[in-house]
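All protein chains of the complex are present and in place, except for one that has been dropped.
Right, subunit A next:
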Amino acid sequence: MASGSERVVVIGVDDSSHSYHALETALDLFFTPFKSNPQFKLVVIHARLTATSVIGFAGPGTVDIIPLVEQDLDKTAELVKKKCTEVCSAKSVEITSLEAIEGDPRNIMVEAAERHHASVLVLGSHGYGAVKRVFLGSVSDYLAHHAHCSVMIVKKPKAKHASNDKH
């Protein structure tokens, strides 16, 4: 393995605190230790849901609200992009590529990982329990098994326990 080649870290963000926490963790792990000598390139992917997937069942009034939902999704995408840029520049990490792609998050992430020849794919995890996972589907689960590269799943820690058990 050539040590000179730069490797790519692809991180998927949605608009949740879990994603931003994952982004920060990834930055701390892969980027801040090498401030002067970057070893990795950062690619941030925002999977923008389609309006139809958000709305779910079609009803009589659906046609009217689609534009509104689209607008809202666009706004969210812009917000996510902005926030990621802020987080990264706060840690003085340069983003190689920041993309918002529309569609199903799972496929988007797999394709993005392939396109950028990612070494690592980083995701936040909502921390759903077993039941929710089945019904809501878990992107991190899917990617852990279908991505062609290594996958890092970052969970946001729950409220810290009071025990200080460091001996």
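Just so we're on the same page, a residue touches a chain if its C-beta (ideal position, glycine included) is under 8 Å from a C-beta of that chain, and two chains touch if they have at least 3 such contacts; residues count from 1.
The definition used in the following text is that contacts and distances are computed from a predicted model.
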Q) Which name from "Universal stress protein A-like protein isoform X1", "Glutamyl-tRNA(Gln) amidotransferase subunit C, mitochondrial", "Elongator complex protein 6" or "Mediator of RNA polymerase II transcription subunit 10" does UniProt give the chain that's left off? A) "Universal stress protein A-like protein isoform X1"
Q.
From the list A:Cys84, A:Met109 or A:Val154, pick the residue that touches the absent chain.
A. A:Val154
Q.
Using the document's contact rule, name the residues of subunit A that touch the chain not shown here.
A. 1, 7, 22, 25, 29-30, 33-34, 39, 106, 119-120, 125, 130, 134-137, 140-142, 144-155, 157, 165-167
